[in-house]
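Got a structure for you, questions after.
Missing here is one protein chain; the remaining ones are kept as they sit in the complex.
Letters A, B and C mark the chains in the order given here, with residues in each chain numbered from 1 onward.
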Amino acid sequence: MNCNPLQTTLQSPRHSIQLKNPIVPASGTFGNGSIVHSLYDINQLGAVLTKSITVEPRSGNPSPRIYETPSGLLNSVGLENKGLPWFLEEVQPFLLSLETSKWVSIAGFTIEEFETLAHVMDTLPIDALEVNVSCPNIHANGVQFCQNMAVLEETLRRVRKATHHFLIAKIALETNPLSQALDIIEQENFDAVCIGNTIRGIAIDAETRKPFFHKIFAGLSGPAIKPIALRVVWEAYDSHPTLPIIGCGGIQCASDVIEFLAAGATSVEVGTLNLVDPFILPRLIQDLETYCCTHQIDLPNTIGSAHHSLR
Amino acid sequence: MNCNPLQTTLQSPRHSIQLKNPIVPASGTFGNGSIVHSLYDINQLGAVLTKSITVEPRSGNPSPRIYETPSGLLNSVGLENKGLPWFLEEVQPFLLSLETSKWVSIAGFTIEEFETLAHVMDTLPIDALEVNVSCPNIHANGVQFCQNMAVLEETLRRVRKATHHFLIAKIALETNPLSQALDIIEQENFDAVCIGNTIRGIAIDAETRKPFFHKIFAGLSGPAIKPIALRVVWEAYDSHPTLPIIGCGGIQCASDVIEFLAAGATSVEVGTLNLVDPFILPRLIQDLETYCCTHQIDLPNTIGSAHHSLR
Amino acid sequence: MIKTNGEIIEHQCIAKHIFLLSLRYPESNLIVEPGQFVQLSCPGKHTTLLKRPFSVFDASPNIVSIVYKVVGKGTTNLSEKRVGDSLEMILPCGNPFSIPQEGGLNVLIGGGLGIAPLHFLTKYYPKPPFEFWYGTSYEEEWIPANLLQRSGIDLHIHADFSTSNHHSLQFPENLLQKYQKESTTSPTKIYCCGPTKLMQNVTKHCMEKNIPIEVSLESRMACGFGICLGCSFLTKDGMKTVCKDGPTFDGSNVIWESLT
Partner (left out) sequence: MIKTNGEIIEHQCIAKHIFLLSLRYPESNLIVEPGQFVQLSCPGKHTTLLKRPFSVFDASPNIVSIVYKVVGKGTTNLSEKRVGDSLEMILPCGNPFSIPQEGGLNVLIGGGLGIAPLHFLTKYYPKPPFEFWYGTSYEEEWIPANLLQRSGIDLHIHADFSTSNHHSLQFPENLLQKYQKESTTSPTKIYCCGPTKLMQNVTKHCMEKNIPIEVSLESRMACGFGICLGCSFLTKDGMKTVCKDGPTFDGSNVIWESLT
């Protein structure tokens, strides 16, 4: 059989990055790569993406942090990380030693923090910077950056000024109005959008009838949210067909990947399933290859194909 | 053991309805009650709620209409029903013969249709009218009534004028801004809010890489959405503690019911699980009774208790 | 219609990806008729929520058998179950076939697993003469003849693997034509179950020849007992549910275009 390669290109007006394949780990569900690299060669992945880094070290939220829901996971990790200086010292050397696309995720609680992070990352020879604008903005009453259009615009503008890197805005699936947020992402010369992060949910302990998490709210991820993530990707491609989309939410098998591509994603990120099966990413790549072979399709023509089928 | 009764009261400033217990079938997942009544006595339910009725008969959406997702269900039934005259002739007599709280769900595609339905229902001796404002408004580009605050306000106002019934506004879980929608519900003298309807999702057939549903978008329900529904109930109770809330989304066991009550619901609706297990509602009532007995709690003190635990 | 637990008492692979599964349940007064189906929960490694509908292939007091093909999550889970495992089920669902005429010639046309309810029909009504036509496009999916004949009735099984068309559209037309040339009596009734296209073609043929035709339809289902309208489709008598108003229908009443 004539098998097409799995290469995919995230192409914006100003930048483009080529990936060996569309399979990328989602931030926060892959550590910083080194643990998984001891299990298999992570250079085979489309890209490696680190856990969101903040300026200051953060001990995150109190335990418990994990609650399983039907086909999903609520997490209240709270962006635990050892902060920017540690990242530069400990994570950077490993990341830069990799031979695939190297992506770093940054998270701020103020616009200034985002700016600082982008500025520092600008000097590193990485391939893309994912800007986690789905975290709460402490200046806007804890509302997510992507939920306040003025804040979003200002944040993206200042990040864009601070770095020449390929920039990905990672937004919440609840972003409203979605179309306006995407307009801003395009206008502020971001190169791609990642759709999306976890959905806000809560858990209550039926035994004690108290909130399960200290922070009450937590982020829902996993297969449960896939139909929603797929819908938001669909809508984004529909309204912004030239903005590269990285689909994320509940992916667990190659046909899920195909569905996200057909809905309009150029690549995907896989989160929760890494926690269920540490070896899932290489299998996804293999299965995707098999799928494309047996169905005689290539990736460039698959991206957005569910939309084209309607015309 | 000293067991407390499961009675619960939906109490608004102008109206109150007492239910034998908090267990109510969700509209559209129970037919009009008669099929299930042939399986068990549905008079034991807290209330019986009919499938949403529209003014005109509707044949609904083309098949396929059902797609299973991980712990969830996408449906594209499209409000199929035989219309108002049929309802009055065929459903009404059965409904009125019941000996529990009788609720009717109405859905319109224009404000006028809602008004007409409310007006006609006003003459029937039913106990509550659930107003499905989560369906698309054809005058507002198909946006749901509850997503456009001006439309929502006007709709509720005219429905309220058209009937003296106990009125429940059934809103989408995605309603944004939620707090403003709840303000409107209270201001327009609605008596309760049902939170919530299905969440918009899509499915793509990985084999053909085409949308699975003719209408592309469908409604996601079932256990997958429970953490989200519970969160919206929590937020509603937090901001509007005196507005009675009917919680709905993914309930499948008695502890789910307890969680919704603790989050702030006064009663609950069960949808998808009726389709999985036609006998679930009586079992929920029984299990809830057992739970309350073994935990020595009563319903009035359970409602909202997860909030009180924080104070 | 009841909900009960069925204990697996027989589970064997009878063709490629095709299994015969028999379940024993405690309720003894249940009447299960040909054309009805069961809603079977299929838990296992692959997460499932809804029960899956399967036609009754055979039934005797306290026992129901199905024949199923592994096509996805639920049926894969099912195939890993073993004798002694127990599964929740709802049964009987839907309306049975109408009673075959004793004097007449009842012709049964089954495509693929459409064989299941027709097999039960021949077993349930031992008196009427049946002619049983069975086709499948893949030789390896052929259900062994001894399974279809185990009811002790003399069946005429016509098989046709010659068509590569996987909807087996030619098979009934060829046979119907052949039948009409060679036979002296015309069928008094045709019962058909199989791929939708097959049933549509047979119905067209029957309507032309004025032969009563009864079909057993399939649809994506959620509840399986008429409360969700997930399986509604348009008939000449208006919208009907496959699960509750059917799955057996007078073929001439079906508006085939509405069954995607």
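What to note about this one:
In this text, contacts are C-beta pairs under 8 Å (C-beta built on N, C-alpha and C of every residue); 3 or more make two chains touch, one makes a residue touch a chain.
In this text, all values refer to a predicted model and were calculated from it rather than measured experimentally.
When the full complex is taken into account, the listed residue touching the unshown chain is A:Pro70, out of A:Pro22, A:Gly46 or A:Pro70. Checked against the hidden chain, the listed residues A:Pro22, A:Gly46 or A:Gly222 yield one contact partner: A:Gly222. Touching the omitted chain from subunit C are residues 41, 43-45, 47, 49, 82, 84. Across the interface with the omitted chain, subunit A contributes residues 28-31, 35-36, 39, 51, 59-60, 62-68, 70-73, 75, 77, 80, 214, 222-223, 272, 274-279.
Note that in this section only the chains that are shown with their structure count from here on.
The chain closest to the protein's centre is B, with centres computed as averages of CA atoms. For the pair subunit A and subunit B, the distance between C-alpha centroids works out to 34 Å. Mean C-alpha positions place subunit A and subunit C at a centre distance of 47 Å. The residues of subunit A that reach two or more other chains are 71, 223, listed in rising order.
Chain contacts: subunit C has residues 47 touching two or more partner chains.
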